[in-house]
Structures are given as structure tokens and as C-alpha cells.
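All protein chains but one are shown in place.
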């Protein structure tokens, strides 16, 4: 066991959408977490409910990890498609768990593969003189040094059914997921009790003891079978429990939801859309929550979540709620955001605090709804006709999802404008272990909200001019503070006014708020800078979910003698031009890394700093960037910057 | 008469919206045009149907003119408000026509002035020791050397009624407009027959002889009165007929409509919005038109104009029509365009040729619906989530409105994508005399449209890959050329496909079309360059409706020894980076001139060329830039570039 | 303290065309506001874009002049956040039944306790007189180049299909009836529609004031114009759906509503067509999920402690997400 890499591996499981693969993946991850390990899990699936292929990668480690890696150490399959699609991702020395009953499946019979894909795989196999079925795939892997673990799932299932004396074979069939996970864990040498506990946690919610028993039986049988047949297994990787403190095991959009709740969001509107609606549904499932002692007498807090008829209603309803004084937000992704632009412009014009969480998925149009991309940045920055201020925050990891969601609520109210919180699908649908975030790191800041609202003499002017562009804000129903709003240009009271001088002052007022925000928001919330040890060879510039891969890629680069520093842009509006200019003009070779086609942030940087970043690494195939892609592509660029002005990353299945 | 400036003047008339001022203005302009002169007319009005103040300026000249100027040579008023608002715009030596019956009107009684405006005017008068009524305004003007022409409109009207033996005084009252225009023309010395003819043309459409007679009587009486009371008038400006060939007297959105018709647009969808709907209504009023000989047997052409339920329907319906093979377009302004972004993205994804005419008005939100602005450029460039190609054309004058509208239809079909045609309200609502455009200057180019559609064997692939990114395009109903479309990422047939490699190829295919367009579209359609005589002191960079003012401002600058060259950007996407970079890096002091707050084109230039233009002249008070503002502000910048990085223009009432 | 009309009016210049029916609606609304027993500080007027939309500025309450077609979701957002507000949404017929038709339908499905008043003038006033969705097929009002090419919607029937629980129609220049109708709509617990027939003298030369007041058809007896609008409730119609009614009774009433709503021409029905107080409001429904909703709605919640820290007790909530201790 001494030659094993311990607690540092990447496990994958795949299967038809809706067949329980997601459950398997979380059971695996949970077992690891229970063993004190850290995990980072990603999820790939089609825009489909049932039947098309989905797969999960769970990377686990003894220290906190933040990114996807290339290469699978152990692939668990129980259908032919997973085998066919992913066997080539398994690294030499890694292993594949498969059902021998499926090994005869001809590749062209996997009808959820596109025709082009079938052709391509067949071609690849033919080149190696192999046949055209699952067996050939296995053979190919074997030749590459991959270990094969045949697990006859159906006979194991029958054994379990027999033992439990049940005739509900369809139900027992479902334990195939747990079997695959358990065999995996057994091969990796992790004690069975973690998987037992994981099964308890997963199924106890359903309150069906039978289900728990059935799956526990599956765990037992699988561990038994693995021991029997594979012994130590001979894998080069393994898992051992370690001591760790509490860690939160959280999905990106849950982190956002928690951040919003902490940040005081009490009205959330939404129209269902992938991958945004999970957040709203999480909020709805937790609509009643506790308040801290001393907050109110009954200690009861709640958030009203409204499913609207469309995204136009979602944004305008949230704005209506904000006018009444609630901290209000809405969540959507590209297509929905397109429909929100008019409403957002109104909020900008009327200085209404509202938060729009924009989950970025593959575009344009319906695009690739379940795949990741960072294609909405320039749209978010320029959305809506005319010129109105907005703040755009881009989260790069789970923790930022939480804190940024909280801060977004603050920004909105302090600067009285819409805040767009950009979160890539790659983050929203990934899960990972983090240290529980600390909401008390941030104060709730309500800015110039008029809280007292005592009876008041004289005219209240909602849009009173002020040096910082921000006016005292009353809410609807506040006695003595009547005001008007209109999407038309207006005077200080909020009445329509087309006078040219008034116009100039009001435009200036609104836009000044962005300058104020730029001045007041600390640099630590605008950019994050990760220095190299010593003078950097390269300066990586990026934003959003590429962060994790970049940070871990930097470590690999450093090991190869390439000193990299990393500038993460977190606030895209107001743009931290000064900070960015400084960093990229005095660092190493600057490389812009983005998950879109046109390198949008590089365009924004050029606009704001007049510095053109020549070298770009982009990825837009809908699959997240991995640590190893960063490592390889940066090396490639560094080796010949002129020949590699634009490197397109292509990994991912 | 020898000291008079002949055929070079600016006339203004104002009055309550809906009271016939627009008719007056066009009667004046038409008289001038009939006299062989050239005119340029602008229109300012509130977002209101009746009662709020509107005014028109008609500039007329013996040579073609293209811009608004500062200073009014003759102001015709028949209500107190016009006097109060505009008397200070009249230049010394100019004149004001007014009704003495109104001169006692207290300024605070003009209740369509905003309170702030009243205060400001009262303050101004008080400083000069003047009272606070219309008389004070007249006195103020007089002190400045303005000539006053009292015309008792109501007694003239009574005389006319008497002469015509009519008791319909309310109808005769309406001749006040014609009276004011006629007195103006008489004072300017233009022969009465032009106004007679103008009245004929204006009222003969109504087919009410009575109306024609009544207004002819008004012309006669007004000329008579003017001669009687004012003799030669003593104005320093005058009009004399000249010989000219045919000129078209056209409003901006009519020019667009004509360009679309010429360019083959046969389906136009729209939802009413200022200032776009005039174009659609013009098209609807001309829905049946003639074809050239040889086109078809019956020679009948037509355009179907559909008023939709909203702008989402407008864009998607146009796209549906385009799929069926019609050249299709829609027209809107900011708020409507905001709602179109999702549909536009679908068209981009499915490579559908569709033209969106985007009339730019004051934003954000409802903004200033009847005022001009160039605030939508960056939104147009980045509208819709994800990354999809579009062409953005910006017209700078009437002729370009026509030719660009035509070309937009071509671009859309050649490159199979949405084309946004940006036209500022300042152009759309202005009228001017131009040489009739020549539609035969442009060929109809249908690109890779499959026109024959003979029965065909083998699979038709709508999105077949090709070097230029453009695939042969069939239309719905073409036998043998079945195809599919989807907003999802798709394969060559148009079926959903989430394969990562397919994704990369398809993104590249679509974006490549922009490169193809960039290569194929001649530079003359991308930028217009107006050189200085000799090495330039300044290089003015601008786009859209500022063009006219800049060209005429340059002449003034040159007279003062400042040599200016002008780079007009006409294509904003694909952006002519090369051409722009060259021009602005080898010219004089570069000044960016735009009618928006943030200098959007300068931002685009910075993004695309990494050249930051330090000096900017911006205007965003909703009123168009004038020749004289260009002249003055450029001089100001040239005199001290460092101290004048951002000059905000403020003229206009 | 009783309010006077001057208290609920702003002193801005009103820029509607003279003779516009909007004046009648404004006056009736404002009179209703003075007569209603609602705290004026809690009243919020939302309006859409169109001539009608400016009413929010002429009225001295909170006034939110929103976007074209979006009045209802804006208004519902405010009501949801603070159910203590008295929310009156005001739309145009283009605004509310045209571009806003989707929101119109879905607002009925929610049945929030608020009022929606629609200025129904048959045209798009502010964009210069295009046909609105209530203009009949083949009609040609003044500014149309061609007769109207679309069939009209029947707002009463649409509201019924959508689930509005109070459906009424009134006439802009029948001040008394309109005022009373508005008061009843506001008093109703649930989503109330008041469709107001509104002459637009500038663009609608068919449904004019003279048309509604029947100037073309003098009463043979009195020789005075015989108004076209008649009050259905005065004619014995009872709009109430009671708890006691059987499903068949309700069906019958529904059918009656539709039948009457189809009348047009020489007899134009006004009055309350339908009133059903037995459908739970959206507020009731939220209470079913969040028992503290009414006392502590979103706008009234305590979100921070004295020390400005978040009031939410999240660590308790996220125990479920945390592993290890």
C-alpha cells in the first residue's frame, strides 16, 4: 500500500439521466466527506429529463481542492454508454468497473450517441485493429494499462433480492448505483462504515426503512464481492480517513441562496430555467427559517418565493417588492436575462435596489442549457437601451458565491441600482467541501434608506441631488415620504421632466453613483490577486469559475519552474481599471483565460485600460476548464507566445 | 437689399402640440423648396399628444445643407409660450413675429413651463430690471437688437372670416398658422406664389376646397398686412427664388422606408413606438406599389405590414417570415429593442436574415421618447445572451438612411444574420432636401439563397460547414430541401447536438461569418473619411446624426484656420479596426464626438484598437448637436486639450 | 381627517387633450380616494405607459409610472412585499390587454387583493392612434390608414377566464358610477378589474362621448339623447357569487356574465359583472405556507441585528449541509 497515492484521486460514474447516477455521485462524495476528506464534484448532463447520458466526476483529496482535473483514476459504469464514452479518460494504472453482461454491446447500438460520435469511436478502434463493441473499448483500455473490474451487477442484485426475500426486482434494480459506488470505495480501500452512513443519510429522508435496508444490503454485498474477487485491487490510488473539522458540502446555487438569505433577501421571484431554478427551489424549500436571538420576538424569518409567468414579470415584480422596502432578488440564466433587460433599465432609471443572479450557461439563444460558459459578461455590462448604472459582480468559487450574493444585496441598497451577480453554470452545478462561510464577516448595509420615517414636513424629494449621486430613499407606504417614479426622465420629485438642463443633471446623478461605488468598494472586493513566488513569468488574468483551475494549475506550473501570478477580476462594473492596469502592466507575459469565444473580459480590459492582451486561452465547448488544461495551455503559450495568440481548449466529454 | 444675407437663414415657429405648428413648418419649408432652395428642418416636441410645447426650426439655403445651427433669424410666434421659451434664441438683427394681444401674459401663467423653468426666466429678466411677462421678454429681445413685428392675429382672422362670409370662426382660427408663415415669408421677401402653391399642396389632399380657399385668403391677408405695416421689414436676411433641379423633401424615417422597399423588404412587423412607428405607417400607407417593367406580369408589388401585440412578437414574426423566404424587417426604438434581444439571438443562432431598424431616442428606460440620443450603440453590439454574430450599421444622414436600409437587407441575406440599422431620432424626425437617391446604385444580393430548388437528392444540410461560414440557404416549403432549426446548439442538419467538438465548429462557423463580412464589405461602406485640406490639426471621430453638424462645423473651423478631418464610422460590427486605427493614429488631435453620456463609440474604439481617445465632446440633453456647437467646442478643445478632456454640450431648448 | 380633492391632486400641469375621458377617470379615482376609509399614506398607484399612465403623476399618493404593459407585475411585487399597502394598478387598453395580456391572465390566477383599472379607449393614444385590442374588427378610427384588421378582445370574458374575482365596467364620464365602482373594487378582497370605457376625442371618432351619451339617438319621448350605457345592476342583475351557491348556480352566473358582456352597440352594459369573495387570495395562500406572512411580510422583516450583522440564523439552517464537527 506504500506505493499508493493516498487521498488524491478522481472518480467518475456515468449513466442515463434519471437512473440515479446523481445519487451515486453524492453517496460517493458523502462517504469521502464523512471520512474527513475534501471533495470537488462536477456534473455533466444533457438538456433532457431521462435517458440521455450524464456523468459525474468526484475528485477527492486530503486538502481542500477547487477544480476539475483531467484523467480518471477509477471509472464506475453499469451501462455500455458510459464505458464507450469515458473509458479513454481513465489513466494508465487506473481502473474501470463494468458489467461483463454489457461487453458485447455493439457501439452503434448505443442509440443515445450521435451518429458522428459513433463513427469517430469506431474509427479510433479500427485504427488499433479492434472490433466495434464495448469489449473493444475495454481491450483498448487494458492495452493502455488500465485495470478492469468485472462486476455482474444483475446477479448481485438477484442475490440481494433473494436475501431480502423481496420480489420487487425493479426496486432492487435501483441499488445498482449503490453497488457501483460501494465496489469503487472497496477498491479504493475505504472502510465500509462511511458508505453505510452515507446511505443512511441519503435515504432516511424518504422515511422508507425498506429502502435503507435494501441499499445497506447492497453496500454489504458489494464490499463482499470486491474483497472476494479483487482483493486489494491493485489500484495505484486509495482513500484513508483523516481528521477534519466541520466542512460544508454545498452546491454553487445553494451557496448563492444561503448568501441571499444571510444578506436579507426576503422576496425572490423566478421563472423556471436551467441552471437557475435550483436556487429558487432551495429558497422555497427553506422559506421559513429562524432568526437570531434578539432580532424579533418570535424569531421567525421567511422569504417569499414567487414563480412568475415569465422573466419580465420576475424582474418587474422584484422591483415592485424593492420599492416597497423588501430586499428583493431574482435568478435566471441567459434567455431569461434577455427578457429582463427592459425591467432592469427601469430599475436603473428609478434607482431601485434589486439583485439579478445570472447563471451563465452555453449560449447563444437556447444554446446548451446544461453546459457551462462565460458568454454573458458583455451583455450584462451593456444590457438595456440607453445608459444606466449597474454593478456586476462575478463569483469565482463557492465561498464567493455566498459572500458575493450577500454583498450584492448590500451594493444594491447602498447604491440604489440593479446588481447583476454572474455565476457560471460550472460553479452553480458543482459541489464541493468548503469551510462554513461566516455571515458575520459582512454587515448589512442599507445605505441611505430612511428607516425612521417619522412624520415629516416639507417636500420629500426621492431623487434629491447630492454629491455622491445617492439620495435618501423612502419606501412605499412610509407616511410623510410620498414619491413618484417614472421610466421617463424626471425631476427630483420623480415627475416627468424633459428640460435639457434637468436631463444633464439627472444623467450625471445616476452615473455618479458608479463612481461613488468605485471609490467606496474596497479593492479586495474588486479584484483578487495571487502573487507568484518571485518575479512572475506569466500573469494570468481571468474571472468566474476558471479561478479554481487556475489556482491549482499555477501550483503545477510552479513545480515546472514557471512562476505564475493570477489576477482575478471580481467586479466587472464599476471596472477596477486602475488596479487591473497596474497589475497587467508590471507582471509577466499576460494571458487572458476565459470560457467564451471572444474573450470578453479581455475586450473589457482593452476598453477600460487600452491595454490589449495578446495571448488568450479560451474554452467554449460547454465543458469547464480543468487544472490540467490550464497547466498545459499556459506552458504552450509561454513556450511560444507569438505562435499561440489564441489557444482554444477542447477537453471534456 | 444689397446688405442682406440672401438664402441663408434659420426660421423657427413654435406652439402647442396639435395646434398645427407642424403644418406651418412644412408649409414654410415647402415654399422655400418650391422656390428652388434647400432646407433642413428639425422638430422638437414632448411625449404628449396635445398642448405641450413643440417647435420647428427650418434652416434654408441656396446650397444643400445638412445640419442644425444655433441662432434664429426669424421667430414666428402666436402663443406666449413660444415667445417666452425662444425669444432669447433670436440673433441681434433678427426678428420676432408676435401677437400683441399676448404681450401682457405673466410668465407664471404659462402653465406648461416647469416651475424651475419659470423661476429661471424670471430671474434672468429681473437681473435686467425687467418685469415678468411676455412684454419683458420682448423688451429684452429689443435691447439685444432684435426687431419686433406685432401681428394682431385675431383681428386678421376676423377680417378673413368676414371676407369669406363664414361664421365658422374656430375653423378660421386655424389659419393662424398660415398667417404666421405668410408674414414670415413676406418679411423675408419671398414672392407670394410659393406660399400659395404650398398651401395648395398641403390642403388639396383633404379635398376640402373651403379649406384651401380659407388658407389662401390668409396668405393674401398676411402678405398684405406685412407690406402695409412693415414694408421691407428691415431684416438682415432674405429669400429669393433660384433655379434648381429636382430635390426630394424627405423625413428620415421615410428615407428608411423607401430604402427598405427598394431593398426588397416585403414583410415589416412593428409594435407602435416613438419615433419608429412613422416608418411602418408610411410603409403601410404605401403597401401596394408598382414594380418595374419586366419584373412580373401584373407589375404589382406589395409589402405586408403587421402591427403585432408586442416587440417580442414583432421580431419573432419577422424571423418566421424570413425563414419562409421573405425579406423581412422590423422597426423599433430602445424599449422595444430590449424586448427583442432574445428573438434576435435566436436569429443569430439559426442564421436567419432579418433587419432591425433601431431608432435611437433618449434613454434609459422610457427616457425621453421624443428626444434624440445615441445611447444604444453598445447595447446593440452586445444585445442577447451568449455570443452571436450581427451586423450593426449606423446612418449619418438622409441618403445613408436610404442606402443603408437597402444594404441592410442585402447584408442580412448575404451573411444570414440579424442586421441592426441604427438611426438617431435626430435623423428620423428631421426633414431635408436631398438629391433623389438612386436605387440602382445597389444590386439586390441574395447571397447563398437557393433559388432554383429543383428536386434534389441526398441530404440538404442547412448548416453545412464552409470556409466562409456561410451555408446554402433554403426556405420553408422548398421541396427537397427540408431542414430544421433550433435555438439549441445543433448539427449541420439543424438538430440539437451537444457534442463538444460540434459545438466548437458551429461557434466558429457562425462567428466566421463576421470575418467574411469584414473581408467582403468594401471600406467605403464601413467608414467615410473627409480629409482636411493639408495636414489636419484635428481628427474628428464620430458616427450617426452628428455627421451633418460636423461637416458644416469643419468648414467654419477651416475659415478660422483650424484644419479638421473627419472619420465617420458607419459599420460598428464588424468593426473596421484597421481603418480606424490608421486614421486616428496618423491624424491630428483626435476628438471623439457623440450624442451620449459615456462616449460609447470611443469605448468601442478602445476595445477594438486599444487606442484611447482622450478628448471627447458629448451631448446627452436630448437635443441634436448643431454646427455651431461643433465649431465652438472643437475650438475649445483645440485651444487646451488637457483642460478639455470631456466637453459636455448643453444647447437646445 | 377627511380628505379633500385638493389633497389627492398634485399641482402639475395636466397635459391630456381637452375632452379626454382620462379626466373623468382621474376625477372619479380621486373622489373615491377621498371617500374611502383607507389610510392615504398606504395607497400606491401604479400605472403603465400610455396617456393613461400619467395619472400616477396627477394623483397625490405614491405614484409609480412603470413600463408599457408591466403595471401588473410591478404592482403585485409591491403588494406581495407589503400586503398592508392599498395597491391600485392602472393600465391602458393597449398596455393592459395588448402587450400586457400575459400578465393580465396570470394576475387573475393569483388573485392578490388589489385593484386594476383600465382606460379602455380603443386606441393607442400616446403613439398617435393605432388600433388597440378592444377596437372592433373592421372599424376605422380617425388615424388608421385602413380599417382595423384584428378582432377585438372582450376584457370581461378574458378576466373571467383568467380568474379575476371582481369584474366590472364603467364609463369615464359617469362620475358617480365610476367612483362607486372603484370603491367597491378596492373594498373587494381579491383581484378586481374595472374596465373603463374612455372616449379619446383625438383619435377615436367612433366611440366618442357623443356616442356613449347617445346624441345620435334621441329618446322619442323626451327628445333628449338616450345614453347607450346602462347599469346592469339597476336592471336587476346580481353579480354576487355566494358560498351557498351550487356549482351549477355558479356556472349559470358565469354564463350570464359572458352573455351580458357580449352586448354592444345600442346597449352597453356597465356595472359589476362578477364578484366572488370566496376564492382564497394569494395572501391567504402564502399564509398557508408562511404563517407569519401578514405580520412580517418581506418589506417589514428585521434583517439585521443591532450590530448590523445578519439577523438570519443561518448556521442553524446549514447544519443540514455541514459534515464533521
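Labels for the chains are A, B and C, by order of writing; each one numbers its residues from 1.
Here, a contact is a pair of C-beta atoms (placed from the backbone, for glycine too) under 8 Å apart; a residue touches a chain by one contact, two chains touch by 3 or more.
Please read these numbers as outputs of a predicted model, since none were measured by experiment.
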| item | value |
| --- | --- |
| Touching the absent chain when the full complex is considered, from C:73, C:100 or C:271 | C:100 |
| Omitted-chain contact residue, chosen from A:8, A:99 or A:309 | A:309 |
| Selected from A:122, A:366, A:410 or A:502 as touching the chain missing from the view | A:366 |
| Residue touching the undisplayed chain, where the options are C:33, C:89, C:162 or C:241 | C:162 |
| Of B:128, B:206 or B:302, the residue in touch with the unshown chain | B:302 |
| Residues from chain B at the interface with the omitted partner, ascending | 30, 33-34, 36, 244-250, 254, 258, 261-264, 266-267, 269, 286-292, 294-296, 298-304, 306, 308-310, 312-314, 316-328, 342-343, 346, 406, 433, 436, 439-440, 442-446, 475-480, 482-488, 494-496 |
| Hidden partner interface residues of chain A, rising order | 18, 46-52, 111-112, 271-274, 277, 281, 284-285, 307, 309-310, 335, 365-366 |
| On chain C, residues whose C-beta touches the chain left out of the figure | 98-103, 105-106, 108-111, 133, 137, 146-147, 149-154, 157-158, 160-163, 251, 254-255, 258-259, 262, 279, 282, 285-286, 288-289 |
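Please note the rule applied: only the chains that are shown with their structure count from here on.
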| item | value |
| --- | --- |
| Euclidean distance of C-alpha centroids - chain A vs chain B, Å | 46 |
| Gap in Å, rounded to a whole number, between the CA centres of chain C and chain B | 38 |
| Chain C residues counted as touching two or more neighbouring chains | 49, 67 |
| Interface hub residues of chain A, defined as touching at least two other chains | 312, 342, 346, 486-488, 496 |
